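Everything below concerns the one structure shown next.
One protein chain is absent from this view; the other protein chains keep their places.
Labels run A and B following the written order; every chain starts at residue 1.
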Amino acid sequence: METQLPDRPSGAAPVVHLRGAVALLGRFPALAGVDLDVDRRRTILLRGPNGAGKTTLLRTLAGLVPVTDGEAVVLGVDLRRDRRAVRHRVGLLAHATGLYDDLTVTDNVRFWARAAKARPEDVEAAMARLGLDGRLAHVAVGRLSAGQRRRTSLACLVARRPELWLLDEPHAGLDQDGRDVVDRLVRDATAAGATVVLSSHELDRSLELADEVVTIAGGVAHREPVPGPSGRGAPGAGAEP
Amino acid sequence: MIRDALVVAGKDLRLEARSRVALNQVLPFALLVLVLFAFALDPDRGVLEEATPGLYWVAVLFSGLLALQRSFAVEAADGNRDALRLSGLDPAGIYLGKVLAVGAQLLLLEALLGVGVAVLYTTELDGWPLLLATVVVATAGIATAGTLYGVVAAGLRVRETLLPLLLLPVLAPVLIGSTRAFEAALGGTPSEGWPWVGLMGVFALLYVVAGVLGFGPLLEEA
Partner (left out) sequence: MTTQIASTDEGRPSASAPEAPTSTGSRTTRVLGLATLVGFALLVLFSFVLSPADDNQGDAVRIMYIHVPSATLAYTGCFLTTLGSILYLWKRSQWWELVAYASAEIAALFTAVTLATGMLWGRPTWGVYWVWDARLTTTAMLELLLLGYLAVRRLPAEYSVRAKRAAVIGLLLVPNVIIVRQSVQWWRTLHQKPTLFSDGLDSNIEGLMLFSLFLGFVVLGLFFVWLLIHRFRVAWLEEQIADTGLDAAIAERRAEAGGVDAAGRATGPSAPGAPTLATGEAQP
């Protein structure tokens, strides 16, 4: 489908490398010493109870939250030194839509794509893949349903073609079709060379997608193999905590 | 940076075109202020005519506040701040883009208000170059200072009361300067007005620099 992202030699540095990463939200240690290694083209599922730190971890990987202790390197960028440098290379699908309600779907996707210096053909392709190029294209985002807004946010992400996809509960609010689209997007992304980290409470569907599962609890991560016959195998390279 | 500024300005202006807040709410508010002043001041026409430049600029200031509040209200919604930080846009560019958008809306407002003032207060418009120059630098001052203080107040629950408290004392020199310059222009003594234009130019320059440097760091704290 899309052109491949440039390939790295095997044995290359992991896309994500965290050791004892501590991230503070104000004075609260949302991440209290996370160890995590993610290789390229892998799909990682984050799960854990509410408030465990999944969203904060995703935002930290996006370079939005400062890391105050430990090691944190994402896409070769040391987050402790300059976390802003990683931002334009990742795509974050957050709980919030990140859209302007008064603008149409097309306005929004085009704006965010232009901001990220994406190619116009990628914009068209993204909107088409998410079913936004028909009737919905010229509807103001504020008038869309939650699921349709999610798709628009996804389109903004897809158009950027990021190297690292960070999806915070991507299936939430989407109908069956929408969820299928997400799954296909994730598979195509990793096939094209990107890496995906997603958090979800919808384990059945997500386990199908994931190569590895990481449980977050109390601001700390525990890696584990994907359980059951539907799992795709043992955890990849990366030190155990 | 300039390219990003144009992208952001385009977005803000397109937003205004779709939602028409400035047209439907801010402009009528400004006209209303003018009308109220006419009620409050003695119907004795002399008083109103003398006070016209000042009243005009007070109305512009209040409307400018509304326009600035709106400019930041749209960014306060739903994760847009994070999205802006992730977007790859140069923060200085975002700043300039917002300045351009607010400035453009203000210029339109001022033009329409000028017509309103000429009609309601039967003022004669003399001294064009000075009037135009004043409008340009005053607008630049309001937009640049307003956008910087707007981001200081942005994202806070108290934004609506904090921004006027911060901005109005800072804009006092702009009010003084623009009023005096208008008086000079309308009164036929333009040479007295140009120093004020210079002062406001310095003001706008100070704030453009402060904004370009400060917007990025200020955008960071969630």
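By our rule, a residue touches a chain if its C-beta (ideal position, glycine included) is under 8 Å from a C-beta of that chain, and two chains touch if they have at least 3 such contacts.
Keep in mind it's a predicted model, so treat the numbers as computed, not measured.
Considering the whole complex, the residue from A:69, A:122 or A:188 that touches the absent chain is A:69. Touching the missing chain, out of A:35, A:102 or A:212, is residue A:35. Remark: the residues of chain A touching the chain excluded from display are 20, 22, 26-30, 32-33, 35, 47-49, 51-52, 66, 68-70, 80, 203, 215, 217-220, 222, 224, 227, 240-241. Touching residues on chain B toward the chain that is not drawn are 148-149, 152, 156, 158, 162, 165-166, 168-170, 172-173, 176-177, 180, 192, 195-196, 199, 202-203, 206, 210, 214, 217-218, 221.
Everything that follows uses one rule, which is that only the chains that are shown with their structure count from here on.
Distance between chain centres (mean CA atoms), chain A to chain B: 40 Å. Chain A makes touch with chain B in their complex at residues 59, 62-64, 84, 87-88, 90, 92, 94-104, 107, 111-112, 114-117, 140.
Taken together, the chain B residues at the contact with chain A in this complex read 4, 7-8, 10-11, 14-15, 18-19, 74, 77-80, 82-83, 85-89, 222.
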